[in-house]
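The complex appears here minus one protein chain, its other protein chains still in place.
On to chain A.
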Amino acid sequence: MGDRGKFRTVAEAIALIQPGSRIMVGGFGLAGYPEGLVEALAASGIGDLTIISNDLGSPGVGLGKLLTNGQIRALVGNYYNWNPEVGLAYSRGEIGVTLVPQGTFAEAIRAAGVGIPAFYTAASAGTELGKGKETKVFDGRTYVLERAIHADVALIKASRADDLGNLVYYKTARNFNPLMAMAAALTIAEVDESVPVGSLDPESVVTPHIFVDIMVRRV
């Protein structure tokens, strides 16, 4: 076991997830989401989940599968128009949905990872999405107080990793992945390729290994 370092099989990684967990999942549309982990989570039937993600893929595709399977209790994210099943499930009262402006969503996850409990942003001030939130005026402009977004587990996707868990991403597949890596109690990274320690250019590492707990290889 020890010589595998942080590497586990997908099944071993998914077995660490409890029903009722808050799970962050990286990706934007179908770019940069951990496909293997999401497939396995869908197959596991683990339910009552709160999924924190940009979107929910497409109907029955990617994260969309979790909804089709009835594994989702609530969603926190920002854009579900690509998956009309979300709107339907919400209007039928089957799931809760918390919409957060995309920039606020990203910053709230970053904040959780870097020990900042809340921050102010102008986005959503005075709008329906800002309703009920504390506001404060700085230099004549109204800002909304937004809380950090934490999770129990983050499922992220990287292109390359060394055996310590230093991560490098690929193009627009980076998106929320480095932020989510910092914001969860347990971070599981799915990687396309792994290389020995010392083979990554330290200047090119985007996520330092201390943020990564478990790794799985994309098969």
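The rule we apply is simple: a contact is a pair of C-beta atoms (placed from the backbone, for glycine too) under 8 Å apart; a residue touches a chain by one contact, two chains touch by 3 or more; residues count from 1.
As a convention for this text, contacts and distances are computed from a predicted model.
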Handout entry: Omitted chain, identified by the protein name its UniProt record gives, among "Oxidoreductase", "ABC transporter permease", "Sarcosine oxidase subunit alpha" or "Butyryl-CoA:acetate CoA transferase"
Key = "Butyryl-CoA:acetate CoA transferase"
Problem - Residue among A:50, A:71 or A:175 that touches the chain left out of view - result: A:175
Practice task
Taking the full complex into account, find the residue in A:31, A:61, A:74 or A:186 that is in contact with the omitted chain.
Solution key: A:31
Fill in the blank from the handout: From A:61, A:74, A:123 or A:195, the answer for touching the chain not displayed is A:123
Problem - Residues belonging to chain A that touch the chain removed from view - result: 28-32, 54-55, 78-82, 84, 86-88, 90-91, 97, 99-107, 109-110, 121-129, 169-179, 206
